[in-house]
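A single protein chain has been removed from this complex, and every other one stays in its place.
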Amino acid sequence: MIGVLPSVAAAGPDIPAVDLDYRQLSPLIAMGAVAMIGLIVEVVVPRRVRFGTQAVVAVLGSIITLGLTVWVYLGLDEIEEGRWPALGSTGADGAVTVDGPGVLTWAMLAIFGALAFLLFAERSFHGGLSDFTGRAADAPGSPGEAEATKARLEHTEVFPLGTFALVGMMLFAVSNDLITMFVALEVLSLPLYVLCGVARRRRLISQEASLKYFLLGAFASAFFLYGAALAYGFAGSVNFTEIDTAVSARGDSGVMLLAAIGLILVGLLFKVGAVPFHSWTPDVYQGAPTAVTGFMAAATKAAAFVAMLRVLFVAFGGSSWDWRPILWVIAVVTMLLGSVVAISQTDVKRMLAYSSVAHAGFILVGLSGAYLGETDGLAISSISAVLFYLLVYGIGSIGAFAIVTVVRDSAGETTHLSKWAGLGKESPWLAGAFAVLMLSFAGIPLTGGFIGKWAVFSAAWAGDAWLLVVIGALCSAIAAYFYVRVIVLMFFTDPVGDGPTVAVAGVATTVVIALTVIATIVLGVVPGPMLDLAQHAGVFVR
Amino acid sequence: MTEYITLSTLLFSIGAVGVLVRRNAIIVFMCVELMLNATNLAFVSFARQHGNLDGQVAAFFVMVVAAAEVTIGLAIIVSIYRTRRTTSVDDANLLKA
Amino acid sequence: MTAFWTLAPVMVLAAMGLIFARKAVHAALCLAVVMISLAMLYAAQDAPFLFAVQIIVYTGAIMMLFLFVLMLVGVEARDSVVETIKGQRAAAAVVGIAFAVLLSTVVAQSVSLAVVGLDGANADGNVHGLATLLFSRYVLAFEFTAALMIVAVIGAMVLAHRERLVPPPTQADLQARRMRDYAESGKHPGNPPTPGVFARHNAVDTPALLPDGTPLPESVPGTLTPRPQGGTEDADRAVAQIEATGPGPDERPATTENPETTEGDDQ
Amino acid sequence: MMLSLLIAVPLLGALVVALLPRSEDGRTARYVAVGVSILTLVMSLLLLREFDLEVGGYQLTEQHEWIGAFGVHWALGVNGIGLTMIFLTTVLTPIVLAASWNDKADDPGRTNAYFAWLLALEALAIGVFAATDVFVFYVLFEATLIPLYFLIGGHGTGRRSYAAVKFLIYNLLGGLLMLASIVGLYVLSTQQGGPSFLRADLAGLDMSATTERLLFLGFFIAFAIKAPMWPLHTWLPDAAASATPGTNVMMVSVIDKLGTFGMIIWCLELFPSASEWAAPVVLVLAVVSILYGALLAIGQADLRRLVAMTSVSHFGFIILGVFAFTSTSMAGSVLYMFNHGLTTALLFLVVGMMIARRGSGLIADYGGVQKVAPVLSGVLLLAGLASLSLPGLAPFVSEFLVLVGTFSRSIPLAAAATVGMVLAAVYILLMFQRTMTGPLNERTSTFRDLSPREVGALAPAIVLIIGLGFVPQPLLSVIDPAVDPVIATVGEGDPPQRAPLDLTQQTEGDHE
Partner (left out) sequence: MLDLSWLLIAIPLAGAALLLTWGKESDAFGHLIATACSAASFVLGAIMFVELLGRDAGDRSVTTSLGTWIDAGHFHVDFAFTFDTLSSLFVLLITGVGTLIHVYSIGYMAHDERRRRFFAYLNLFIAAMLCLVLAADYLVLFLGWEGVGLASYLLIGFWQHKPSAAAAAKKAFVINRVGDLGMALAIMTCFAWFGTSSIAVVNDQIDTVSGTVATALGLLLLWGACGKSAQFPLQAWLLDAMEGPTPVSALIHAATMVTAGVYLVVRSHDVFDASPTARGFVIAVGLITLLAGAWIGCTKDDIKKSLAGSTMSQIGYMMLAAGLGPAGYAFAIFHLLTHGFFKANMFLGAGSVMHGMNDDVDMRRYGALRSAMPITFYTFGIGYLAIIGFPGTSGFFSKDKIIEAALAHNVWVGIGALVGAGVTAFYMTRMMLMTFFGEKRWREQVHPHESPSVMTTPLIVLAALSLFAGVMALGSWIEEWLEPATGHAVHHDPPLPIIVITLIVLLVVAAGVALAWLAYGRQQPAAEAPADSEVSFFTRAGRAELYGNAINDALVVRPVTHLTRALVWGDGKIIDGLVTGSADRIGEISGELRKPQTGFVRSYALMVLGGALVVLLGLLAVTLA
């Protein structure tokens, strides 16, 4: 044992510097830089203007990142492959792949980030204080907390934490090996664990959400990691391209490969909230600060799904017939459970959480079609369908949670559905906006949600999973019920008692709500450009 | 080689069971750490089998990640403890159904 | 192989200890045993660098952190034997064993017996080999661990750090207040009695005994008195309850002003 | 462009009405809404002029790319069938709006919304009838749910939210099954030469029998729910009992026609052999609908439910005519759709006026009204007689065409369907007897007769019902040329005239 120690000290040849394409990685770097700037702001900017500065930095940073993604996208190499040329290339010695779908996801994440940070920045509800607690270390209700409120303390760190999470997600979406992916997974998760626990109101459940998310997240990432280990054991490498080579060349039944796929799937399915790994979703979505919930629902799901697509299609694409059936089952169970359980929810955030579970199911339908576009086949592949759906769903859920933040009474947000009765009379525009988003979630035509459903169903059918499409259609009807029920409550029911009080939303929230609603409708009426884009992004680069 | 991996699977499973049965949040978390350690063992063993160091690098990253994770996790547990005076995960069940 | 067959049973037993130990500290010790054993296995598997890191980082830093927190939140706390969730243990046992059997069967079946060994890879030395990988293939991941660290630091600060808002009271301020309290409510101006020193036990959570043998509850720091747990069925109600009743009995008023608090003030 | 314009005008009108400042009495909204609907009517009349009867087929077509990625086109065009239905829509909307003049009198703040939704519904309905791209069809088909949902749930009475939700979910369920089928079609079309949703492209797809049948079922179930056909009809009475008269007219007279319209235009043309395969079952279900709806109408205690159930019966006739696959019966069915639209509109509106006066929809709460409100009772009787297909009134022509056509396909089915005529007499006259005749009760004695405005609103429908009873030919000459191609698509076409001295056919079991 001791004998090997000398080798520790042995000197070797110089290590060559790795060739990084900085243009390709620029959005990633930019987002990271924004986080760092946030840290510097934390140190140098006086407390009085710190919150505003942080907000501006985060939002502007996201927008700049969005711009950079466009620049990167336009500069992607074309690789003639299959029906659509795949765009982009593997960078950083194979650790990441900056390709069409990946860059689109970046853009999507940047948009979600900008919207979510606008919500983070809303300070009109607590007398000029944000929705995050002033001093998380104080026990809720303690004199210390009151003191912090009085001193107008604010955790401006939420912005750097959010941007770090966003960087993690961006890396997650383009990781091309399991180790990078694992690190990215943790980078995106850890800030979220913290963000979940710092709600100003109802901090008890906020902390509980944080604890649950953390414990289960760590548990699930252990599964992911073990899967990665087994994949490494199977292929001798953690790089997707090399795993793919090994998968294609496998001779025996490859049970270890199956175990690897299974455990990696557990980790990823946990992140997207698919049944039976969904159980954290309702609790965490309900407990977390609403703005954070919106961010998680939109961005985490997007990043995790793209990562899942990449793992399944690039690394394990060769054995797609192994994993497709189990994904079909999971998709069905997820759609069903999400839709059915949402019906009996009485809390709007919890209902939206179950709705997110159901949507994960719908996305899985598209994904598990595993349709990559044959030469003369369907114009929309599983990848572009899922990307479109993620965009629509993400925008919709940020908008929906933004609206939840506005409906309040004296004790903060009134998330109990009974309190939403009569909102349509109280505040028709707000209720109308929520109704549009609900209809989109329900998949009613002329909203983005419909086109999204259409896309994933098409991809699934093209991948021979037509039965899944039929089941999906039926689940949509069940799901529609609880969306519609909210509309009934808002418009057709008279308010109970005082009814909901709608706080006057600040500019930030108003902008978010307006943008998301408009985007939802535009994506429903003229989805062409967006779909073309998703299609043009092509397939993953191996 | 098989025995290393078998040991690793055993440790992993024990850790997983620990998560399910322990109520003290800190111990639950320790069990997660046990699972990560088991994974590391697998990585290191596979590295030897395949004759490349990627597995060891992986194990290294896992350790780093675990360190960060422990920091956050324990901070969360402490903050919960401050509010509730308990570290039992069963007591954190306001959110349900 | 000797190392393996020696350590493996120890590790499994220690790991089982993690499941069965009633006291948290015992569990922590068990985990330390596993970790150190693992370090040895690393060494046995041509991973000297990891051997060192495992000892230094894992056992040295991470485990210590665990122990610190354990001390902080009550080292005496022990899990009750009664299972709160019906059928959880049985289910956990069944699923766990099934999982273990399945996974180990699968793996044992398919692990190829050919072992290449690391002689080639470690030719320039293990550290050099790792470094080469770390700074080429995994450079991005490596960079991102920085982000991870920063997040960890910020997260810990956000959750646990309490910013001081008022200047700490000086000894004179405290003295003045004590006297004022004594004048107004007759509260004893001296230090509170020390716990347990006159009793058989010197643990901090054991009350001191008065000469007549009766325990003196004030001698125990409030932090250690378990906070009464009511029926917290509904989140809203619990929040309301806590917000209405204010801090628990332990939450001394003006914690930021009282330097004597036993609670960790991260200053 | 004309068709797009025809959709755009009411849609923009709806937008304008919705955004008008809320006035005290909501007058402006009403005037604007009625004005827009009349403008639409005039435009549809121009459309009739543009339409060349000699040429036949789809006319006034337009096609623009909408969603390139899917191969979706904004493609519109009408044949005689679509034209008839568009005409029905544009005729009924002004009538409905004029008759609903006071619907929101007690809640003037929401007049704008009410009239805007009605106009929006008109626009969407026109779009559905004009769509020649199945995607466009589907999108608008489903989109009609939203205005109706708000009209029932937001502006109805009684258990309105229950009814609205039931309506929406039930219809959405069918719609989603159709969605699955359309997705299937889309995939098939892509595999056979590029993605397209155009009717022309889809009609020629190669499919295995099983595929065709499954896809057919997706479409058919959606349409059967919409129509509604037994046993998928139960949403209708609930919805009808809760909605305002105007909503009911738009729902039953126009929107429900989407179901039967879809059966002809989409089910039969896209899945001819599956249609043939399903026809025996569908025909039986149609006959069951006829009888069941009629019997249930007899047993209803609520006026609106009664009218709803009569519609179930009438839709049975329409479906019967469609799936009998004879040009006679199908022309009858299309005409039936138009006539039923008029008749039911009249019925719902008169019933609505009664309910507005009496404050109750229960038949038992009326009696002797005829004495104090002879005009109202006359109109109700006329509407009722139209509903029971009295010769000389428009529905007779269509009902008879359906029966005659069906008879040449299957004698027992036609004979069974004919029993519906008797039952129709029972439910209409029973209702009339209970509400209008007999002694006055204290609540009905203060009944006001119809005001000139109300008579004016109903008059066009009355004139059309009587006029088309004697001179149905203008419409039939539009419909007839459009029907033949459909029949030619399905199966062997019209059954031959029964051979003289034909003893092989099932000769008469009808002298019961």
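Structure notes:
Each chain gets a letter, A, B, C and D, in the order it is written, and its residues are counted from 1.
In the analysis below, contacts are C-beta pairs under 8 Å (C-beta built on N, C-alpha and C of every residue); 3 or more make two chains touch, one makes a residue touch a chain.
Here the structure is a predicted model, which means the values were calculated and not measured.
The hidden chain, counted over the whole complex, makes contact with A, B, C, D. For the options D:97, D:337, D:383 or D:401, the residue in contact with the chain missing from this view is D:401. If you put the hidden chain back, the residue from D:260, D:326 or D:387 that touches it is D:326. When you scan D:2, D:221, D:342 or D:479 for touch with the missing chain, the hit is D:479.
Where chain D meets the missing chain, the touching residues are 166, 169-170, 230-231, 233-235, 292, 295-296, 298-300, 326-332, 335, 368, 370-371, 374, 378, 385, 388, 390-392, 396-397, 400-401, 403-405, 407-408, 411, 414-415, 418-419, 421-422, 425-426, 429-430, 432-433, 436-440, 470, 472-473, 476-477, 479-480, 483, 494, 497-498, 500-503, 507-508, 510-511.
Contact between chain B and the unshown chain involves residues 16, 19-21, 23, 28, 89-90, 92-97.
Although one chain is not drawn, its touching partners on chain C can still be listed: residues 84-85, 88, 91-92, 95-96, 98-99, 102-103, 106.
In this text, only the chains that are shown with their structure count from here on.
Averaging Cα coordinates per chain places chain C and chain D 71 Å apart. A straight line joining the Cα centres of chain B and chain D is 64 Å long. Put simply, the C-alpha centre of chain A and that of chain D have 45 angstrom between them.
Of all residues in chain B, those that touch two or more other chains are 5, 12, 15-16, 29, 45, 47, 49-50, 52, 54, 57, 61, 65, 68-69, 72, 75-77, 79, 82-84, 94-95. Annotation for chain A: residues touching 2 or more other chains are 136-137, 139-140, 179, 183, 186, 190, 193-194, 197, 203-205, 208, 230, 233. Contact residues on chain B toward chain C in their complex (touch as defined above): 1-7, 9-18, 20-24, 26-27, 29-31, 33-34, 37, 40-41, 44-45, 47-54, 56-57, 59-61, 63-72, 74-79, 81-88, 90-91, 94-95. Within the complex formed with chain D, the residues of chain A that make contact are 376-380, 384, 424, 439, 442-446, 450-451, 453-454, 457-458, 461-462, 466, 469-470, 472-474, 476-477, 480-481, 484-485, 487-488, 491-493, 526-528, 531-532, 534-535.
Chain A makes touch with chain C in their complex at residues 1, 4-5, 7-13, 15-18, 20, 32, 35, 39, 92-96, 135-144, 147-148, 151, 153, 155, 157, 160-161, 164, 167-168, 171, 177, 179-180, 183-184, 186-187, 190-191, 193-194, 197-198, 202-205, 208, 230, 233-234, 239, 252, 254-256, 258-259.
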